[in-house]
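The complex is shown incomplete by one protein chain, all other protein chains being positioned as in the whole.
Chain lettering (A and B) follows the sequence in which the chains are written, and residue indices restart at 1 in each chain.
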Amino acid sequence: MEDQKQIEAFEAKIASGVKIEPKDWMPEAYRKQLIRMMSQHAHSEIVGMLPEGNWITRAPSLRRKAILLAKVQDEAGHGLYLYSATETLGIDRTELLEQLHTGKAKYSSIFNYPTLTWADIGAIGWLVDGAAIMNQTALARGSYGPYSRAMVRICKEESFHNRQGYEIMMHLAQGTPEQKAMAQDALNRWWWPAIMMLGPSDDQSPNSDQLMRWKVKMESNDAIRQRFIDRTVPQADFIGLSLPDKDLKFDETTGHYTHGPINWDEFFEVIKGNGPCNAKRLKARSDADKKGRWVRDAALAYAEKKKLKAA
Amino acid sequence: MNLQEAKFQYLLRLGDSNLIIGHRLSEWCGAGPILEEDIALINIALDFVGNATALLTYAAEVEGKGRTEDDLAFLRGEREFRNLLMTEQPNGDYAATIARQFLYDVYTFYLYEALKSSKDETIAALAVKSHKEITYHLRHTTEWMYRLGNGTEESHERMQTALNDLWMFTNEFFDMDEVDALLIKEGVAADLEKIRTQWETRVKEVIAEATLQIPTTNFKQKGSREGKHSEHLGFLLAEMQSVHRSFPGAQW
Partner (left out) sequence: MSQDSQWPVWEVFVQANPGIPHKHVGNVHATDAEMAIQNARDVYTRRSEGISIWVVPANAISASSPEDQGSFFEPSNDKPYRHPTFYKIPEGVKYL
């Protein structure tokens, strides 16, 4: 049994805005929840490299190629920061990756959708990174020191992702009719998945209260979703693209947009592994891991030999 | 052939090689042996793409026909590309990628060092910037040569195989024709015979330190100077140029 006093002191600390650091006492449930969330986030960053990586070799200009490479590299960096932060909770990366490869750990549903045209690269940067930023700026205020610091670093890098995506869409929307059609098609396919990636509605996500009190979760999914929609709709209007939701309208009294029903069945199907690319993404990650094994072994063996020689 | 034509050809050789090897490296994205190495490889690929962009921009300017760097990258066919055969070779396993990079890095390390004193100011300035990047690339690939050569039996074998397979493309690095002759005379280009000596010395040192053998193959492949490539390049370009070519005249 965890000492009630310890829990009270822990909660008081969080309430007063002090960060929890790796060696501090923390309830087991807090540690477990963080490992789950942070590793999911880390996995999302590296699985997220795949749909965009899919278009690096086909980027239509040298400038776009360089930008996309830099963007995808940032995502790898984010994965790395987040694995690092997760490791401070006493679990190592080898184990975390094993959880990913065996399907035990989850990652963001959004990356199980395919990137079918170049415009998808624009849509991802604009919508997916845009939604992620909403979520991550909230998480940067969270209570666990290493996670919150990783988030601060990540948020600084994310705004370029968001902008380059929007810029791609803008060029396409203002381009030839074929380009504009490609942009609209991408927006049609990515809008709902982007809305859903912010997680199930509040009435469907259990034990939110404790997580909020512990500042593991900072805001409800619905609140973040609303902010994302409110900010994104005018951006779409500005470049003359329309959102695939006939119920979407601005509510003068609340100052917010209201939207049509979200297809949560699709969301839960994708989470369960039945999205269009679940199997492909997992296989790509685990193949890379398997193919890299002899390389990792060789580097370790060489370091050992050098150490022996020096001794 | 006049100076302008020679310069254009020379810039295509430099620019295309960087573009194509950068493309190959970018294929590793998300598939590297460990996350840190994924990040390192993308860094190097980015340097190559940046470099190629600068060189092709200048090439287009020298040509003076109103083409842009993107026209050169995305609208030329296989027979018009001037990249070294080495740079288009497929990634293979990690040993093949590292071996290809290492052999090319040593070459460009000395080549760009020499180009720093090119009488063409733009080339000289580009060389100064590139040489810093190449110095880092070479440090990275050299360490990996040691690791894979000395690491495990498996890595040693894979690395030796990679060297053996790629060796036939190294001789072409030092081929010179009328383009080189004219530009060397004008103080614009580097004498590749000198680079060959430096390249051989460094490559031998590293291969010895990595407990590997210099391949003994007598095969020598060449042709890129005249746009005669291996079969790999056509597929690479088909992929690289597909979007750009599908939307003629579009802006991105």
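Just so we're on the same page, a contact is a pair of C-beta atoms (placed from the backbone, for glycine too) under 8 Å apart; a residue touches a chain by one contact, two chains touch by 3 or more.
Model, not experiment: these values are computed from the prediction.
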Sole contact to the chain not displayed, among A:Ala66, A:Leu80, A:Met197 or A:Leu243 | A:Leu80
Chain not shown, touching residues in chain A | 21, 23-25, 73-74, 77, 80-81, 84-85, 87, 92-94, 97, 150, 153, 157, 293, 296-297, 299-300, 302-303, 306
Interface residues of chain B (partner: the chain not displayed) | 34-36, 39-40, 43, 139-140, 143, 147
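Basically, only the chains that are shown with their structure count from here on.
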Report the inter-chain centroid distance for chain A and chain B in whole angstrom, where each centroid is the mean of the CA atoms.
-> 35
Touching chain B in the complex, chain A uses residues 46, 49-50, 53, 56-66, 69-70, 72-73, 76-77, 79-80, 83, 118, 168, 171, 175-176, 178-179, 284-285, 287-288, 291-302, 305
Chain B - residues contacting chain A, complex | 19, 23, 26-27, 29-39, 42-43, 45-46, 49-50, 52-53, 56, 69-70, 73-74, 93-94, 146-148, 150-152, 154-155, 158, 239-240, 242-244, 247, 249-252
